[in-house]
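To keep things clear, I will list the structure first and then write my remarks on it.
Some chains have been omitted; the remaining ones sit where they do in the full complex.
The letters A and B name the chains in turn, as written, and every chain counts its residues from 1.
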Amino acid sequence: MAGNIRVTLWNEFKHERSEEPVKKIYPDGMHAAIGRGLTAAGGFDCRLASLDEPEHGLTEAVLAETEVLTWWGHVAHGAVDDAVVQRVRARVLEGMGLIVLHSGHHSKIFKALMGTTCSLRWRDVGEKERFWVVEPGHPIAEGLGESFTLPHEEMYGEPFGIPTPDKVVLISWFQGGDVLRSGCCFERGHGRIFYFSAGHELYPTYHDPAVLRVIANAACWARQRVRLPDHCPQVKAMEPVPPGR
Amino acid sequence: MAGNIRVTLWNEFKHERSEEPVKKIYPDGMHAAIGRGLTAAGGFDCRLASLDEPEHGLTEAVLAETEVLTWWGHVAHGAVDDAVVQRVRARVLEGMGLIVLHSGHHSKIFKALMGTTCSLRWRDVGEKERFWVVEPGHPIAEGLGESFTLPHEEMYGEPFGIPTPDKVVLISWFQGGDVLRSGCCFERGHGRIFYFSAGHELYPTYHDPAVLRVIANAACWARQRVRLPDHCPQVKAMEPVPPGR
């Protein structure tokens, strides 16, 4: 585990090219903004990938070199090829880290790994969101203090249809009266998964230092530790078994 | 929750019709044997369903009336229609119970709900298996005593590629030197899922009183408690939000 962490930042990259207000905030995409944040933090080698590339930019070769993948998708969830989803899923289960962002809660890959609906309640009225650190000793909380706020975010609220997380690191308070388990850790197979709710395309969320810090911390936490492909081997007995049946 | 528990016993029902030794043990199928066990225990209304029926016997109507579904599959996992798998998955997430048996660890439905490989190590040399009760106060352990044994079973051993279970109720000891988390509880959405490893087709496992007791207990535990279909609603703010952005 020496050297920089190799992160692939995946984005469907649609809103930023088709909607003026989003283009203004993220001229080269949300994934590029996150990448600049990680690069500035140091310790990461970032690569961008998006939906319109061949194989969505997630070839076997790219994934093999990726230690942590971040995922932002929304309007184009359905356009993601099932074969690529299965490829990413297999890589996570054998050890690659995955950070699912905001509307990625309804992505094929997140639902495939969670097994549940991943649905939630939502509204977008530009309200204030405060993220509370529930686990101050968790590496993903490092440097965040007690809480941090975003002046405007889309509200994602409970109930959130996920399996009970291994750890809830962040819980959000919304001005309009809602709450959300907004930073959740899961282990699936040999990979680590972090869901982080921040990042509606209409707000400059991925320019916020605390948000970028969470993603950087999560990328460190989720870094691939082992690579153990799936197998279901037939094995020999290690102790004597008398003839059966 | 009054009245009998309505259980649908699903079986791919292949081995029992094509292999003489299996046919001898289960002339009308393993699902029928399990059904006789539940009926004898009392408190269950059982229905059989299998692969070769239209929609594998798992129509919307059948599933709507089913509180707990048991699943046995092996050679024909790939023949199960993906649409039926998604239908069963949706029913579990909205509240139906699911009991996955033996080689069902690699069924589409179990892998879809777990999100993981569900792989394990295995051999079939007819060895002895002892199931230890790890949670003696759990309702699935009721009446089992400290442990029970099967004289001959297929070995399924760790590592077992499942998410960390909510509760491990049973751990198996094998004569040949292996161990398995052989009785595992999960909650996904509003449904309860129990994986139980017992039931290789070549042994009379589903005639064993302790095995039938586990399945009956699990059916009680997994009984549908609510039915809450998936939705992801847009909602209004409950507290005042000043004009944003």
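Criterion: contacts are C-beta pairs under 8 Å (C-beta built on N, C-alpha and C of every residue); 3 or more make two chains touch, one makes a residue touch a chain.
Quick caveat, the model's predicted, so the values are computed rather than measured.
Every protein chain here is a copy of the same sequence, 2 of them drawn, and the whole complex in this file adds up to 4 copies.
Methods note: only the chains that are shown with their structure count from here on.
To fit its Cα atoms onto chain B, chain A must turn through 180 degrees, a value rounded to the nearest 5. Centre-to-centre separation of chain A and chain B, using mean CA positions: 31 Å. By the touch criterion stated above, chain A contacts chain B in their complex at residues 89, 93, 106, 112-117, 119-123, 125-128, 152, 155, 157, 161, 163-164, 166, 175-178, 186-189, 202-203, 230-239, 241, 243-245.
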